[in-house]
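Left out: one protein chain. Kept in place: all the others.
Which chain is which? They are A and B, in the order written, and residues in each are numbered from 1.
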Amino acid sequence: MKSLLNSALGLALGVASATVAVADGHAKELTIAIVNNGHMINMQKVAEAYTEETGVKLNWVSLEEGVLREQVTSDTATGGGQYDIINIGMQEAPIWGAAGWIEPLNFGADYDVDDMLPAMRNGLSHDGTLYAAPFYGESSMVMYRKDLTDAAGVAIADNDSWDNVKAAAAAIHNPDAGVYGACLRGKPGWGDNMAFVTTVVNSFGGAWFDADFKPQLESDEWKAAINFYVDLLGDYGPPGSEGNSFNEILALYNEGKCGMWIDATIAASFLTQPGVAYAQSPNAGNPVGANWLWAWAMAVPAGSPNAAESQAFIEWATSKEYIKAVGNHPDFGWGKVPTGTRASTYAIPEFQAAAPFAAAEMAAIESAAPAATDIKPYVGVQFAAIPEFPEVGTAVAQEIAAALSGAKSVDEALAAAQEAANAIMSEAGYF
Amino acid sequence: MATITQSSKLGNVLWPALAWMVALIFFFPIFWLVFTSFKTDADAVKPEFLFSFTPTLENYANMTENYDYWRFAINSVITSSFATLFALAVGVPAAYAMAFDPSRHTKDILMWMLSTKMLPAAAVLYPMTFLTKNFLGIFDTHFLVILVLCLINLPIVIWMLFTYFKEIPKEIIEAGKMDGVSLWGEIKDILIPLAWGGIASTALLTFIFCWNEAYWTVRLTTVDAATLSKLIEGNRAPEGLFFGRLSAVSTAAVAPIIILGWFCQKQLVQGLTFGAVK
Partner (left out) sequence: MVDASRLDHRRAPKPVFVKLQHRKVTRAMSNRTLPRILQTPSVLLLLIWMLVPLSMTLYFSFIRYVLNSTIRPEWTTPSLSNWRGFGNYQYVLNAKDFWFAIQNSVFIVSSVLVLTVILGLGIAVLVNRSFPGRGIVRVLLISPFFVMPAVNAVLWINMILDPVLGLNGLAVSGINSIVEGLRDFPVLGGFFSMWPELEPISFRATQTSAYAVIMMVSWQWTPFAVLIFMTSLQSEDESQKEAATLDGASPWSQFINLTVPHLARPIAIVVMIQSIFHLSLYAEIEIVSRGNGNKNLPYLIGEFTSNNIGAASATGIFAVILANIIAIFLLRMVGKSLMD
């Protein structure tokens, strides 16, 4: 028995050590954690050229967003060293930079860091130091079916008022024909429904926290904004909106079931339904604006043994050359280049021809204002760049989804959200 | 049995019809998954029912080209097989002792073992990550995945084997002892042949549980030891609508185990008695 056990154990150890040996065999090997979005999938293919050129082997670990955050956070926080390059968002980059979890990025002159859109660069920096390089960036805007609005005799202007948007949604809403007036995010998650909901709240003049980081979820602005959101989506949205986020709505839109969709600008490059028109997000005149700002960026965890190679790869993957490489790639082309990062991209004629949404996207990104203001005393548009935000955002997101489902009234949901947010913030030591 | 069948002519038609209907309903989601895997991502979200699309193999090509399906699949095979083997290697002697030489504490030990299986993985996730990464340095190795899969299934293995072994008449084992057969001989020549059905179905069930385990295998691996459940996690994207691809990956991940299950169905049915046959 014992010998059997021993040999079995030996075999397993052998398997384990064999893989270690293989890993040691290649000196230059980078492990990159990514979310499985379209642009990152394409990168895996485009980067084959990089491997050929430099000899650096790339291991891609693609993960679902939530699992990615969980893994990358615990790995980086404890210095686990599993990844050489990590995909993080604009919410994490400045906080992790401040905590010393990720390396500051220094690129050569060819990289032309000044070409990077200022909103992106600021959002991914802490104290003026860039900690993560944007792979693709996005803001939010209105995408709508011009054929339907024309037929109904309504129009949606740039930075229109919410009341006009609602009236337009009502005019094109025709559930018998399978067309719903407005498709908006409802799936709970700080990066899902709360991304959109926060922009609505911002445009109503509300904010997550006051200057002392006390949650403001029961303020009049929040109440007005959430009531508006629940009414709009309840009256003119598709059934099951509380389960919809980007993917689900994209499917609905491409099936011709949405008259209007307010979401990430990146969506525009996936739309197949003809007759689409774009407008800047509705705004009620608040200086914070109603556009969000997000980037999927790449960063190097502190203490990575391959920091130099990792920086070199990031420099390549976020460069002007990379964008050209995608544009000229036989499998992809100019319609599929990662956008929202560099001003120079928008000046490329081939890109302008392939991307009718380019101007609207650029305008949306440029008008997004992540900086702290009197109304919103924290960095970030649709989030707050503090470590506790994901927890607060998740708790509030579920309450908003409950209000949208009709399980709670808006007031009840906001009261519960406020209580939860208060508990989390006071637990974290803010007050 | 025969009398019941003769007693109602109507039952002769209705009974099989009902059985077939239930079976088809239960199988339908799997059929739908396989079916969707032959659609493009754009077609996959269309609610139209049947054949209004052109079937494509592009999802499967993409899966093997871009996602290295075989690496994940081989890891799944390695980790599930070794974990099953280990669990049996540790479990058979323990169950043997519990079944043939029970003490007053045997039942308590068994119950305690089963209760460890109820511990929520999420409760110890962070310590486990911390421990395996920062202290033991075995994070993302086959060894770790095998060990964890083995440990989480060990209680069920021991319990199942215990119930089988108990059905074997003690006298046979005693007779072996009288003849001076060694312990190893006793297990190898008497116990294993007698309880073969039970051991085989325990192994099968453990293998299935290992293959489908998706909490630890996703969270304790990065690249080297990543299994198919991690491949599936990686194909769910926040900003990308890939139902066609996801269906293909899912089909390819569950197909081996379903086919194994089909082939071993008889074995599984005969073996899953938990010692209930008296």
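By definition in this document, a contact is a pair of C-beta atoms (placed from the backbone, for glycine too) under 8 Å apart; a residue touches a chain by one contact, two chains touch by 3 or more.
Since this is a predicted model, take the numbers as computed values, not measurements.
Participant: One chain is left out of this view; which of B:Ala19, B:Ala61, B:Ile74 or B:Ile172 touches it in the full complex?
Facilitator: For the chain that is not drawn, the touching residue is B:Ala19.
Participant: Would you indicate which residue among A:Pro238, A:Gly327 or A:Pro370 is in contact with the undisplayed chain?
Facilitator: From the options A:Pro238, A:Gly327 or A:Pro370, the contact with the absent chain belongs to A:Pro238.
Participant: Could you tell which one of B:Tyr69, B:Phe82, B:Phe139 or B:Phe243 touches the chain left off the display?
Facilitator: Per the contact definition at the top, the residue touching the missing chain is B:Phe243.
Participant: Taking the entire complex into account, which one of B:Val45, B:Met63, B:Ile168 or B:Ala195 touches the absent chain?
Facilitator: Checking each option in B:Val45, B:Met63, B:Ile168 or B:Ala195, the one touching the absent chain turns out to be B:Val45.
Participant: Go through subunit A and note every residue touching the omitted chain.
Facilitator: Subunit A touches the chain not shown through residues 5, 66, 69-70, 73-74, 77, 95-96, 98-99, 101, 187-189, 192, 238-243, 248, 251-252, 255, 257, 386-388, 390-391, 394-395, 397-398, 401-402, 405-408, 416, 419-420, 423, 427-430.
Participant: Need a quick check: the contact residues on subunit B for the chain that isn't drawn.
Facilitator: 1, 3-5, 15-16, 18-20, 22-24, 26-27, 29-30, 32-33, 36, 45-47, 49, 90-91, 93-94, 96-98, 100-101, 103, 107, 109-111, 113-128, 130-131, 151, 154-156, 158-159, 163, 177, 180, 182-183, 208, 211-212, 214-215, 228-229, 232-233, 236, 243, 246-247, 250, 253-254, 257-258, 260-262, 265, 268-274, 276-277
Methods note: only the chains that are shown with their structure count from here on.
Participant: How big is the gap, in whole Å, between where the Cα atoms of subunit A centre and where those of subunit B centre?
Facilitator: Using C-alpha averages as centres, the distance is 37 Å.
Participant: Which positions of subunit A touch subunit B when the two form their complex?
Facilitator: 1, 4-5, 8-9, 11-13, 15-16, 19-20, 23, 31, 35-38, 41, 44-45, 59, 61-65, 67, 70-71, 74-75, 78-83, 191-192, 245-247, 250-251, 254-255, 264, 266, 270, 272
Participant: Show which residues of subunit B lie in contact with subunit A when the two form their complex.
Facilitator: Per the touch definition, subunit B meets subunit A at residues 42, 45-47, 66-67, 78, 82, 85-86, 89-90, 93, 126, 129-130, 133-134, 138-144, 146-147, 183-184, 187, 218-219, 222-226, 230, 233-243.
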